[in-house]
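Contents: one structure, followed by commentary.
In this view, the complex is presented without one of its protein chains, the others remaining in place.
This part shows subunit A:
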Amino acid sequence: MALSLVTLFLLSIMVFLGGQVLPGNVGRAILGPFADQRAVDALNHSLGVDRPLLTQYWSWISNFIQGDMGTSYIFRSPVAPFVIDALGNSMKLAAVAFVLVVPIGILGGVIAALNLNRPLDRIISLGGLSVTVLPEFVTGIILILIFGVWLRWLPISAAWPRDAGFFTQLYYLILPSLPLFLVLFGYIARMARSGMIEALDSDYTRTAVLKGLPWPTVIWRHVLRNALLPTITVIATQTGYLIGGLVVIETLFRYQGIGSLIFTAARGKDFPVLEAGILTIGIVYAVATLAADFLYSVLNPRIRLGTDQ
């Protein structure tokens, strides 16, 4: 917990430095090189960027914690509603990807481990590894070509019609979630596979077999329970990568999520939106990591909460 807070604090400093110090003269950047110096000064003053850095950081972060994420340079309106809407959309996309990838990834890993070193294992392991290393926009483009352009099964944009119901939205989200699925599948399957191999090789599994339990019971009650613990941690740590992937996927599929919000803000040098978006992602990541630690300790009584590592 304390560690996550320290990490978030450092992240906020980096975001602050990146967004408010590195760009130099914000007013000049917005108004362009030919604007009158007095106009630049006035804008800087009204944006508050002519104050000392420490004051700026403090007012930025204390407002952020209270839900005031500042004012967008471009839209001239509060940032928070944009971020909240976008985060909601991204959560939908991430949820679809997760709901697909977690069971299938675990199943893939389990099947690979049960067929260790046989062709099926090779296909799952190598295939999973190959798609994991590919940039999301590359798999995204290939999937769009296959399912959207050639087969015409799925829409190539995630922008669903107005008032679309749950299933229509789901239909529009399948193709965008597939590249994320592919990236995560390899990681999850690999972790599940190695966890399974270790559990299958353990003394308790041998004991369970030797005392005459049927094989499915051994797998279900003894192997899986122990094998899937590390996988849970991996799934949570992948949240960060998932969000990184969202920036690309949402741009590719024109989806109004936190990724495309960050992308648009970056394009337009809209630093308040950019900073709020990135810090929000950091918070999501920290929460996911905490949740994983908590879940892990619930599922594994050998680990006690509070003792570091």
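The rule is short, and it goes like this: contacts are C-beta pairs under 8 Å (C-beta built on N, C-alpha and C of every residue); 3 or more make two chains touch, one makes a residue touch a chain; residues count from 1.
In the analysis below, contacts and distances are computed from a predicted model.
**Student:** Name the absent chain as its UniProt record does, using one of the following: "ABC transporter permease", "Phenylacetate-CoA oxygenase subunit PaaA", "HTH-type transcriptional repressor YtrA" or "LAO/AO transport system kinase".
**Tutor:** Hidden chain, UniProt protein name: "ABC transporter permease".
**Student:** Which of A:I61, A:I74 or A:L134 sits in contact with the chain that's absent?
**Tutor:** A:L134
**Student:** I'm checking contacts with the chain that's been left out. Which of A:A94, A:I124, A:I174 or A:V247 qualifies?
**Tutor:** Residue touching the chain left out of view: A:V247.
**Student:** State which residues belonging to subunit A touch the missing partner chain.
**Tutor:** 3, 6-11, 14-15, 18-19, 22-23, 129-130, 133-138, 141-142, 144-145, 148-150, 156-157, 240-241, 243-245, 247-248, 251-252, 262-263, 266-267, 269, 274, 278, 281-282, 285-286, 309
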